[in-house]
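Could you have a look at this structure, given as structure tokens, before my questions?
Here the complex is missing one protein chain, while the rest keep their positions.
To keep things simple, chains are lettered A, B and C as they appear, and every chain counts its residues starting from 1.
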Amino acid sequence: MAELSYRDAVAAGLAQEMERDDTVYMIGEDIAAAGGVFKATPGLLERFGPRRVRDTPISEEAITGAAMGAAMTGLRPVAELMFSDFIATCWDIIANQIAKTRYMTDGQITLPLVIRTANGAGSRFGAQHSQSLENWAMAVPGLKVVAPSTPADVKGLLAASIRDDDPVMFFEHKSLYATKGDVPDGEHVEELGVAKVRREGSDATIVALAAMVPRALDAAERLAADGIDCTVIDVRSLVPLDTQTILGSVRSTSRLYTVEENPRLCGWGAEIASIVAEELFYDLDGPIVRITTPHVPLPAADALEDATLPTVERIYQTIKNSD
Amino acid sequence: MAELSYRDAVAAGLAQEMERDDTVYMIGEDIAAAGGVFKATPGLLERFGPRRVRDTPISEEAITGAAMGAAMTGLRPVAELMFSDFIATCWDIIANQIAKTRYMTDGQITLPLVIRTANGAGSRFGAQHSQSLENWAMAVPGLKVVAPSTPADVKGLLAASIRDDDPVMFFEHKSLYATKGDVPDGEHVEELGVAKVRREGSDATIVALAAMVPRALDAAERLAADGIDCTVIDVRSLVPLDTQTILGSVRSTSRLYTVEENPRLCGWGAEIASIVAEELFYDLDGPIVRITTPHVPLPAADALEDATLPTVERIYQTIKNSD
Amino acid sequence: MTGAGETTEVPAQSEVTGYAPAELDRTTRLELYRKMVALRLFEQRAYDLFLQNLVKGTSHLSLGQEAVAAGFGQAMRADDYTFCTYRGHAHTLVRGASMTGVMAELLGRSNGILGGKGGSMHLTSVEHYAMGSYAIVGAHMPIAAGAAWSAMERDSGQVAVCFFGDGTTNIGAFHEALNLAVVWKLPVVFVCENNLYMEYTPIGSVTAVPSPAADRASAYGLERVLVDGNDPDELYGCASRFLERARDGDGPALIEALTYRKGGHSRADPGKYRPDDEVERWMARDPIDLYRGRLLELGFGAPELDEIDSGELAAVDRATQEAKDGQAPDVGAIETQVFADGGNAWRN
Partner (left out) sequence: MTGAGETTEVPAQSEVTGYAPAELDRTTRLELYRKMVALRLFEQRAYDLFLQNLVKGTSHLSLGQEAVAAGFGQAMRADDYTFCTYRGHAHTLVRGASMTGVMAELLGRSNGILGGKGGSMHLTSVEHYAMGSYAIVGAHMPIAAGAAWSAMERDSGQVAVCFFGDGTTNIGAFHEALNLAVVWKLPVVFVCENNLYMEYTPIGSVTAVPSPAADRASAYGLERVLVDGNDPDELYGCASRFLERARDGDGPALIEALTYRKGGHSRADPGKYRPDDEVERWMARDPIDLYRGRLLELGFGAPELDEIDSGELAAVDRATQEAKDGQAPDVGAIETQVFADGGNAWRN
């Protein structure tokens, strides 16, 4: 085990896969010579050369379109979109082309590609550089959607995403880049579609993703001190979704809370809530409660941004005061 | 009262508002000389002239961007995107610019604009021309989202959308264009954010939208024959959402079904399910069930497309067989 | 009317010739003719079936534009990639895709080339390197660049050819794809079929320059190439030249081929927005009629051309019958092929 930052785990996962498979190519803005604006890809240009690690123009449709065309013809491209907010500029390529082409061609075309992107708030960047957009991707049939919360998962899930034969939207969380954690030595590959129970408790199930996972864990510790013992599940992969782990836990705790960084409407928490409200209705002891960012574009000022996202305090209070 | 087709009600609504307010302008592909590819805007060029009704290049970012720039400087533009699927090509303008600019400028900029678009399946157009994308818009804070099911609502809600000072995404349903219904004579304006109870029943609440409304009503008739008496609510406007009408009905029926044309994940039905699962948990008598298109891109062949969308039969069977 | 531009006229021959090879062998000429005839007969049949209400969705015919598909199809190497649009019957068939499979797809049958999942607008035959028909204007241009990038990195010698319409030159993806292709020196040939109209709106009324593609080549440091889109010799020559350049590592090309569709934009459109005299002028330039005339002048015999005609008609008849014999797809297919495991498992 070595301690790695979440940021370094990105580079480690990429290096592992590029070493292993020479059809893996990387493209994106400022990823090569500059090592990425979040410094998640330094050293890869030097190690794998300018053909496999390539800077692009500011042309998100060309970046994602090129990844798609290459994926259907023998490469395994990893394209970076600098901020997840920019997926809007190439949403047609992602949602209409990449997601649908296998289906429309009845399986003739396979698209083994990964779109990595820096997601989420916490950097005071304002509404156009801070969104949590995993639910946009989740809503589109044909995309797989991954959002790791730890350095080990970054490496293992990124490796799994690159090896996967389907297009994967890989959401790295900006505010986690500097966090550190143990990452297994040697080759490390996780499995997509498997949620992780980060804490076991019998009173309620808290389901969280990415930067909300550590917050949910902190809140769970505070609740435990008050005698409320919670399970915390890190979803990790929204598509495929490990409903069995979630349903299994709710079956035993009889209460479900979701903690979502995305704005309120149509978040992944709503989907999970609707699954539980249908499939475990008779097991529930009380309302399903979603803790989300309010339905607003994000404000920039630190004092505002901090109070907009679900805080440990809000998670704690919401669960403590639930009836 | 005059009988009008849903298609003609679009033109009637536009004409009513253009007559009333000479800051209302229309732009879009083939909308002027050709009267629109769905023939929803014929005669408007002749009536209001080539400056107020204008054909554009195939440039969806320019169309929506121009509408935004004009809306902030004194016009009330109505932009057409020919198929709702194409909102992906200008999603940045819609989701990152139009939706967020009022908020980011702390209210300095007001954007009274409408984006009209032909939504939904049923025409055997395949996965890139048949999507139900109202939930994409619903997920973005700052957008209002309207989807009428009758000619009267088309006219009245379109008028309300044009008069509204916020950006409104107006989803017309392709498979409803040919349907007919009574439309009040004279000026007709509805209110955004008000759902409509289309049928009253005491056993269950069915919530539906656009083309799913007539299907839900047909299923309700069949269920009534079996002794299951349902309320059918036409949501009409997803943002603002008339939760009170829905909650009020569920409070009295104790059962909720949603009928969504969108693919399963993160649809508006999930949002409503999560609201009800939180706020009316103790009033519910059984699971909340969502009836949706499966989570697939839409197939083109008639036999496949028909079986993919929620059918009257599927709605009927699902509700009849619910525990 | 509202625009700055003017409808492009039938081009002066002087402006659009120069690529036709001085000499062309018999086989190539007959093959160009055969390809055009096959595409023509196939699409006329598709139109008949539409009138019989057997084609359920939309369809966009290339009637009148066959020379482009034929010229390029003839010049391409068997493993060169094709990317085309919803108006893609001709481009897909010319690569060798099964007539039956394509016809059955139009009819929404299980023996359709996409099993009924894609329909007319998404024809694809990967085994023939026809990498798809894309129904969102412009989207396939960066995708084609990506296939060319892959070919370059794999050192495969393949070239990607991307067909699109005049109206497509005004969308952002056009710009991004061309810039990337040039900067990365990709083996991709972009072919604009300028048929003077988008759906119902003349391209001249919404475009800043008279030749929507050719007048923009310089913005990407590319040569201005405007060719007669109704002359298969010209197109074959032009295609050969720029495919070879791309294959040799000399980078992309942007070609504008002037042509005209015989009918409307899509199945239900009678095309009434086009001035009579314009239609007349172009109908007199039917690529098949003209080419047949040229072949006869060059000494080909009418019987050998007639034989091609009847052979292709027989093929179309056969395909029609086989397509009609196909079953409706099984509804079980709905939830297949979303993911590479063949299924749709978004949850466990």
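The rule is simple: contacts are C-beta pairs under 8 Å (C-beta built on N, C-alpha and C of every residue); 3 or more make two chains touch, one makes a residue touch a chain.
Everything quoted here is computed from the prediction, not taken from an experiment.
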- Query: Which chains here would be touched by the one that got left out?
  - Reply: A, B, C
- Note on the structure: Full-complex touch with the removed chain, picking from C:R29, C:H140 or C:R216, is C:R216
- Touch with the missing chain holds, among A:G43, A:P184 or A:P294, for A:P294
- Task: Just name the one of C:L24, C:V183 or C:L313 that touches the chain not displayed here.
- Result: C:V183
- Touching residue (missing chain; options B:G13, B:P141, B:G156 or B:P299): B:P141
- Touching residues (missing chain, whole complex) on subunit C: 2-5, 170-176, 178-179, 182-185, 205-209, 215-216, 218-222, 251
- So that we can see where the missing chain sits, which residues of subunit B does it touch? 25, 51, 54, 56-57, 59-75, 77, 92-93, 96-97, 101-110, 112, 141-142, 144, 164-166, 193, 239-244, 275
- Task: Just the residue numbers, please: which parts of subunit A touch the chain that's not shown?
- Result: 29-30, 32-34, 37, 50, 54-61, 85-86, 88-89, 123-129, 264-265, 294-297, 299-304, 307-308
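We adopt the following convention: only the chains that are shown with their structure count from here on.
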- Separation of the C-alpha centres, subunit A versus subunit C, in whole Å, is 40
- Where subunit C touches two or more other chains at once, the residues are 114, 117-118, 122, 134, 136, 139, 172-173, 333, 338, 344, 346
- Contacts with two or more other chains, residues of subunit B listed in rising order: 85-86, 88-89, 126-128, 265, 295-297, 299-300
